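Other chains of the complex are left out, but the ones given are in their true place.
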Amino acid sequence: MAEALSVTSGELKPVSVPLCPLAMASNPEKELLCIFGTGDLGRSLGQRLLQTGYKVVYGSRRPHSCGPLPQGAQVLSHEAAARSTSLIFICVHREHYGFLETLAPQLKGKVLVDLSNNLKKDIYPDTNGEYLQRLVPGAGVVKGLNTLSAWALQNGPLAGKQVYLCGDSGEAKQAVTEMATRLGLSVLDKGCLSAARELEDFPLQLFPAWRLPLCLAVCLTAFFFFYLLIRDVVYAYVEQDKDISFRIMVSLANKVFPIVSLIMLSLCYLPGVLASFIQFYRGTKYSRFPNWLDRWLLCRKQIGLLALGFAFLHVIYTFVIPIRYAVRHKLISRVVDEMKNNKTTPFDFDNTEAWATDSFFALGILGFFLYVLLGLSSLPSVGGALSWREFTFIQSKLGHLTLVICTAHGYIYGWNKFLRLSTYKWWTPPGYMLCLVVPSVVLVLKLLLLLPCVDRSLTRIRQGWERSEPGGGSGETRATEL
Amino acid sequence: MAEALSVTSGELKPVSVPLCPLAMASNPEKELLCIFGTGDLGRSLGQRLLQTGYKVVYGSRRPHSCGPLPQGAQVLSHEAAARSTSLIFICVHREHYGFLETLAPQLKGKVLVDLSNNLKKDIYPDTNGEYLQRLVPGAGVVKGLNTLSAWALQNGPLAGKQVYLCGDSGEAKQAVTEMATRLGLSVLDKGCLSAARELEDFPLQLFPAWRLPLCLAVCLTAFFFFYLLIRDVVYAYVEQDKDISFRIMVSLANKVFPIVSLIMLSLCYLPGVLASFIQFYRGTKYSRFPNWLDRWLLCRKQIGLLALGFAFLHVIYTFVIPIRYAVRHKLISRVVDEMKNNKTTPFDFDNTEAWATDSFFALGILGFFLYVLLGLSSLPSVGGALSWREFTFIQSKLGHLTLVICTAHGYIYGWNKFLRLSTYKWWTPPGYMLCLVVPSVVLVLKLLLLLPCVDRSLTRIRQGWERSEPGGGSGETRATEL
């Protein structure tokens, strides 16, 4: 498979396998790879390579005292190890690359895979990969696979995992790609060695795709928290001289969470609607969207999952209501009050109220159920088992249905309150009104897109058709392609 | 690996890679594949192929104005592209296959992979694959990989994904299989090109395995909804002149959901029990089950997951009970009633009632917990990590335990009601009684199967033993095999 790795096995003694030395030695076709460094990464990598059917030799400064190594691997001095094979993994900290300069003659023409990572960004002027190439100019340095950790190599399957590499030598990259493919990895070539900066920054990232959605969630939560704090707690304290600060922990949180959840859910579907309008306006699907829209489209999944998180919190907060001290106290004092004052008003059962609250709950439950379904289909293993049409059906049809139901849940909540003046404390609208703006806009826009004439145009545009410009029929050609 | 794809690279100029032209050009072993069509699918496919280590050349009607293509790919005219390689992907809509007829001489002896899909079923008399073969009789047409969407090619790993192909030329299929295997796909050969109909219908399916279970769920839900609507709401209106229609939203739903859930759960285990009885009766495991049982056995997972969905809804509806307006109103008016009339009955604490309701809740909670465990083990990534014995343990042992607990939950609900005449409004049994029939039958049948004598026979039958027919000892031979 990997002809480029012709092993110069002249110098190498037969690999000493503890248990069945004869049998293994009789199998001369296995390729030999070399690993410099016997740390966690070196050992885990060696074990994987042995499992995949390679022979492995370690290069070590002290071949006779380098701790436990995978069964079946051999240890030699750096020099001897370098001479025995054509592909060498460098599993050593950059600080200690110095010794490689002295090995330059032995490393000439070899493929060096630099797997090193730094602890922080930008602590060195040049990247580890370029530094290594400068030290050993005669070797083909390939920077890559550095997203593989010792932990990932020891646990679980590598199959299908995407790794990156870069380097100036095409042959060297080819050799590494073949080795990585045999390990089950999926390799993406990032170009010349100058791309090493990007590769070395990968493992230092912490949830990069979540940064924007998390920012958004925190901002929305903070805004609505303070808005409602002022409207509810501060207002009661100032105007009615009541201390209801205890409400912050549960009541207020249980107002903020559903509001943020609904807004996030609608923000998850807004960019798709905007993109459709842009396509419809431009009459083609081949021109790029503005950058902000591209970024927004790419983090829809994260926005949706955060919305689900907030909905989950909202649901649990709601279930806790009846066991709260304040709620029980209110219930008891209300009864006692009624009895003492002999009022009978509350005992008239209000059928409309019963319908409204029960519908409110039923819609909320249904919405949450669909929310959970959407979340489940976002699990890599579930989503991966769906066909494209099924995934679209769930994320688009079910998604918009969820938005409709949750928005209706919000509308019913305030169905009889928005006309009362007392709702507008200090002339501010209540939170649930604010939170209904974005979803309502999204739903109206989506409805416009579903109008037959718009829908027909859009379907044609998405199949590759382009609205004919005055210039000519270039739309025709495009429309031929899948 | 793929010797069949000997590249006739005579005409091809070195692929122009923007960044490191020299290095890449020096690597002559990479195989060259051709893609006709520069649409979404063509571009995504090309990118994957490039990542996997192939060289890619696009054939385009207008090689100089075909929009952004993956870095590293070359664009030629259809003719030049066709001549340069032996395997060509056709990523063009069927409507535009016409130009291929004019290319027939260049395409002679080449492998053509037809990835096209139609928008609807049966809009053309013949399949796209057969149409293509008719246009280019000299080529080896392979229909297949058409379940891969541009979206799947761009996102996530292909590793292990099952794809289908068919075609009349074994060599052509072999070449495509090798290419697909290198992409990490798992290929299933569906036979001759006449199977193209089946393959082209695949991507148009929408949850085919869920159709039957969903139908079942909808029918059961509708039946019990109207049954309970009549027994509860209509009965109260007609006989007692009370309007309790508001109960439809929550109370009624919360009766229908657990009923459907329990019936679906038992229907999930009934076919297995029936299959055992058929095996026991026939005395062999080698004769096929009737078709209806086969279909039923195949959709047990979906039935079980729907049952879990209904159980989930039931649980949430239950938690919402104490915050409902109607429930609070009832509680308050009951207290006030008591006080005014100085009744003391309800204040005698009934220990049996407390035990019964608490056991009822505890069983329900435990049942739901097991339900969720069963659902989690149905996740592809979780189930895939289990050994066969572990999977059987969870799905069979835990599954039947769940059924026992949920059935007990149902029995306790009506433990003291089934003897009261008032339970049988209009001489109809209440819903929970109806829903206990199927689970009870399943459990009794399962108990019969667990009788030592039956169990011993069945175990032997499942190990391959056959009850000796008068004719002879053919059972012996069979029993040797795993």
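Labels A and B are assigned to the chains in the order they are written; within every chain, residues are numbered from 1.
The criterion applied here is as follows: a contact is a pair of C-beta atoms (placed from the backbone, for glycine too) under 8 Å apart; a residue touches a chain by one contact, two chains touch by 3 or more.
Computed from a predicted model, the values in this text were never measured in an experiment.
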Given 2 placed chains, full-complex copy number: 3
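Simple rule for what comes next: only the chains that are shown with their structure count from here on.
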Distance from chain B to chain A - Cα centre to Cα centre, in angstrom: 25
Chain B residues within the chain A interface of the complex: 1, 19-20, 22-27, 29-30, 37-42, 50-53, 61-62, 65, 67, 72, 91-93, 95-96, 115-117, 147, 149-152, 156-161, 182, 184, 202-207, 243, 245-247, 249-250, 253, 309, 312-313, 316-317, 319-320, 322-326, 328-329, 331-333, 335-336, 339, 379-382, 384
Contacting residues of chain A [partner chain B, same complex]: 1, 3, 159-162, 167-171, 173-174, 177-178, 181, 184, 186-189, 191-192, 286, 315, 318-319, 321-322, 331, 334-335, 338-339, 346-347, 349-351, 353-355, 357-359, 361-362, 365, 368-369, 372, 379-385, 387-391, 393, 463-464, 474, 477-482
